[in-house]
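For this view, one protein chain was removed and the others were kept in their places.
Labels A and B are assigned to the chains in the order they are written; within every chain, residues are numbered from 1.
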Amino acid sequence: MFGPKIKISKDMMEKIKKYSALAGYSSPDEFVLHALEKEIAKLEEAGSDEEIKKKLQGLGYIS
Amino acid sequence: MDRSSGRLGFVLPGALVLLAVSPAEAYIGPGAGFAFLSSFFVLFVTFLLAIVTILIWPIRLLIRLARRKGKLAKTDVDRVIIVGYDGLDPKLAGKWMDEGKLPNFKRLAEKGDFQPLDSSWPSMSPVAWSSFATSSDASRHSQYDFLSRDPKTYIPDLASVKIVNPTRHIKLGKYRIPLGKPVVRLLQRSIPFWKILGENGIFSQIIRVPITFPPQKFNGAVLSAMCVPDLAGTQGTFTFFTTDTEGAKAATGGVRKPIERKGNVVEAYVPGPANSMTEGQEELRVPVRVVIDEANESATIHLPGETFRLRLREFSPWKRVTFKPGLGVRVNGIVRFCVLSIRPHVELYLTPTQIDPDKPAMPISEPLFYSVYLAKLLGPYSTLGLAEDTWALNERVLDEELFLEQVWLNHEEREKMFFNAVDQTKRGLVACVFDCTDRIQHMFWRYFDENHPANRGKDTVRFKRAIEDLYVRADELLGRIMKTCDDPRTVLMVMSDHGFTEFSRGINLNSWLVENGYMAMKNGDKTCKDWFQGVDWSRTRAYSFGLTGIYINKAGREGKGIVDPKDALALKREIAAKLSGLPDEERGKTAVNDAIVAEDLYNGPYLDASPDVLPAFNTGYRISWESAVGKADGKVFSDNTKSWSGDHCVDPRLVPGVLFCNRRLARKNPAIVDIGASVLDLFGIERPRHMTGRSFFRAASEESSAGFVPRGAANG
Partner (left out) sequence: MWGLVRAVTAAFDGFIGIFGGWNPMVGLLAVSIVTGAVMLVIFRYTSNQRAIARQKELIKAHILEIRLFKDDLRLQFAAQRKILVENLRYMRHALAPMIVMLVPVLIILIQLDVRYARRPLLPGETTVLRVAVEEGIDLSSVRLDAPEGIAVETEPMRIPGANEVNWRIRAEREGSHDLGIAVGSERAVKRLEAGERVAKLSEVRDRAGILAVWARPAERPLPNGSPFREVALSYPERDLRLFGIGAHWLLVFFVVSVVFGFAIKGFVGVEV
């Protein structure tokens, strides 16, 4: 209720609603989140190699 | 829940009582007064809660009705109970049902229905259970494997959860205090069907369904499972202390530590998390002193504040340990001990140090206090995602007998949670997943085949019936469950996410890619180390990691991508065609039945996260251990010699799961993706259009179409 808010124009919101359903998203929120994540991924830095490998340790399916 | 507030809470009402005390009533004394005041406080709170409950309930009812999404259609169902037996195989179940060994499964099948349940594509637990939760295929929930990768760096990560530690800190003497908490995000997309139930006023208890970590808010309670880390932040790292210096070497999935015996005493420790409050981030430890009693084949274990005795090869109950990183911060964990050997060498096994559900270091349930509630009600329980220590058996630190004991200890905890939830639910959903079926089949499948390469140097007789016993025990549990669900308004479903088959040969897809000119190494080598160390990306067109398939090194997506996006589809088809029908000449068998291009399987919004080519392996074959970690070892085929000798990461059509139901299904070919939609249907809730699953309680003709769904995707 009190989380961050972003303004989107009404016609854009209508488009988001329409295309999120068509594309198979469960909600317009999920669609917007995915679109933003894809853009941010292009700019974001990756985590450290060792840290991530450590996280995977013990996962039964891989060594 | 913290101690000081509890203390204050007990004292204040006590003081109120004493205002009325007279000398004649004085002689209960302060000692017993402690207990009686506590009791009075409880009575006081209970009374207060009862009043608050009665006063608030009508208001809550109005709020609930106002929030409810639409009106529910009238149905004849009050309660749905879903029992998930991870990996229960329809062929084995059918065989032992026919032999009369599984009378309860047989009775359920005769009363209602029993059909193979199409798994997801790929047929792996994180994918299949995500399809179960969201009633959608992988391209709609974005879970394709245990692992995903950062395409820019080719570095792998867990596919379902992202943990981002705070990057800003304050220095305070030797301490480095993080500003903020770690952010834990669930990467599974779409919506679990229990959230939709909640929005319609139907409460659910979801217990240990995989890929529910971090837990998400909804009107119900969920206890997370697969991918919940241990306190060290890994997916489960056991510790093995030994006085045998030969044995103290690096291990997969665990740590081997040398210890020294002085007289009858060895000093060890319980490992905890890295101390994120100091610059060096050293491992936090709790000291353990083990005093050996050779004559009685036992040991006394001293922990700070607790001493207990253990017989040789006996698992301790969960023991609580507290790590103190400094500044009064405490991190609580639980661990089990087992003294494996006393002579000639002292050997001590510790389970991974797990998050204490009573005082969780990070949320493992929603609401947060659900894990606390269960711990207080039923005692401490394993919280690690993959709580059964398969690596300890692979590494032969535990043997088959101890591994089985560990599995059943975990299972008992789960049973108690499940029956408690069923008992509480008069209207709503209970879904609980039991992992024993998956773990035992993975580790004991070799006993089915005398020639299994994993049998070399191992027992092949003593636990020959371990899997049969497992099914019999699952049947016995089902018998007890059926007794609690024996009313016409309860729908009972017993299902599995996939079946099982042999894993005797590993296929190294990276080696195959090198052999076929799609992958190249620096300096002209044919091999590379883990996680692509040595790969020449400027000459590599495709690569593989994880257990699902092959990725194209696509320009614009991959950091060092070289394949033009407009040529990518053609390349995928070329690789798929070459891989389809791949023979294992050494064994005279076809290893890959088929290889499918992602676009032919999926059409959801997360298609781009999918492996580009998904090989459908024949029975007996799986991506090799080495290939899974991005290594090319120069061999396409190799024997799997690990105890992990059964698997299901093959052609999903070969390993369907099971669906038993106390009602008849209205159609054939149910799939795991249909379960969510079916449960919504049972409660009279219309299926949202994004779901690819369909209710199997309706004939196909009754269901509206969700748009284009390719055949493969319909299977999850």
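Observations on the structure shown:
Going forward, a contact is a pair of C-beta atoms (placed from the backbone, for glycine too) under 8 Å apart; a residue touches a chain by one contact, two chains touch by 3 or more.
This is a predicted model, so every value here is computed, not measured.
Seen in the complete assembly, the chain not on display touches B. Checked against the hidden chain, the listed residues B:185, B:217, B:330 or B:376 yield one contact partner: B:376. Among B:426, B:456, B:480 or B:589, the one in contact with the hidden chain is B:426. Of the listed positions B:263, B:280 or B:305, the one in contact with the omitted chain in the full complex is B:305.
Although one chain is not shown, part of chain B still touches it, namely residues 1, 3, 7, 10-11, 14-15, 18-19, 21, 23, 26-39, 42-43, 45-46, 49-50, 53, 57, 60-61, 64, 201, 203, 221, 305, 367, 369-370, 372-373, 376-377, 424, 426.
Criterion: only the chains that are shown with their structure count from here on.
For chain A in complex with chain B, the residues that touch the partner chain are 21-27, 30-31, 34, 41, 46-47, 49, 52-63. Across the interface of their complex, chain A is touched by residues 124, 134, 136, 139-140, 146-147, 150, 152-153, 155-158, 163, 189-191, 229-230, 232-238, 252-254, 352, 386, 390-391, 439, 442, 531, 546-547, 603-606, 625-626, 628-629, 644, 649, 688-690, 692, 707 of chain B.
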